[in-house]
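For this view, one protein chain was removed and the others were kept in their places.
Our next item is chain A:
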Amino acid sequence: MTTMTIAKAITNGLAKVLESNPKSVLIGEDIGKLGGVYRVTEGLQAKFGATRVIDSPLAESGIVGTSIGMSLRGYMPIAEIQFDGFVFPAYNQITTQLAKMRSRAEGRFGAPVVIRIPYGGGIGSVEHHSESPEALFAHTAGLRIITPSNANDAYWMIQQAATCGDPVIFFEPKRRYWLKGEVDLENPAPDAFRAQVVREGNDATIVTYGPLVPVALAAAEASLEDGRSVEVIDLRSISPIDFDAIAESVEKTGRLIVTHEAPTFGGIGGEIASRIAERCFHSLEAPVIRVGGYHMPYPISKVEDQYLPDIDKVLDALDRSFAY
């Protein structure tokens, strides 16, 4: 066991990938000498050289498109998109090409490219630096989408992404980069595509992922004062979603709150609410309640605290659930 930040855990996980797979390469803007704007790739170019850790021209479509090409030639590219809002020049390559390579090739081969994207708000930044576009990608079949919420997962999930054989979008909760946690370097974390119960409880379930896991845990803790025992599930994987884990919990607790930073309309929470309503209709004591962003562009930073789901909003949702 050793303690490190989420950012450092990803760095170390990437180093493990580079060590164990000589065909793996990192590519992205400013990932070399600078080590990325968040320093997640810090030191890796010095250690593995400029052909394994590639500073690319400033062109996201080019980064993802050439990663696809490299993977067709047997390489294992892990691309970095500098910020969530800048993935869209590459959206075409990701959704029309990367996601569909395996089905087009009739299963003969795929393009197991990993795309790392720092995402989410709460860092007081300017436009396009705080978005949560996961639902846009989850709607595209062929992509796997995962997001760690703690250092141990960060260390292991990036390695699991690089060996799973499919294209993976690895969303990194940027406002949690500096969150420290214990990492078990010997024993792998559970399968990246499965959810995990991170706090047990009997009266209600909160499902969340990435940056909001600490918020959900804090809300569960605060609920103790009201005599409520709240279970928290860290989804970890957004595509596929581990509905079994959620259903099992809801059958026990009877109440479900889903929270994410992305707007609720058309979001992942709606998918979960619908599936769970269908599967657990007889166990639910209240409708599934979603807590997420509003239907507006991610707001200016001075008011993002009013926009982002926080403990109070989650507690309010719990109150509404218990009012049924």
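Here is the rule we go by: a contact is a pair of C-beta atoms (placed from the backbone, for glycine too) under 8 Å apart; a residue touches a chain by one contact, two chains touch by 3 or more; residues count from 1.
Basically, contacts and distances are computed from a predicted model.
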| item | value |
| --- | --- |
| Identity of the absent chain, which is to be given by its UniProt protein name, from "Nitrite reductase NAD(P)H small subunit", "Glutamyl-tRNA(Gln) amidotransferase subunit A", "Pyruvate dehydrogenase E1 component alpha subunit" or "YCII-related domain-containing protein" | "Pyruvate dehydrogenase E1 component alpha subunit" |
| Per the touch definition above, residue among A:G13, A:G35, A:P112 or A:G267 touching the missing chain | A:G35 |
| Selected residue (touches chain absent from view) among A:G62, A:P133 or A:G270 | A:G62 |
| Footprint left on chain A by the chain that the document does not show | 29-30, 32-35, 37, 55-62, 85-86, 88-89, 123-129, 265, 294-297, 299-303, 305-307, 312-313, 316 |
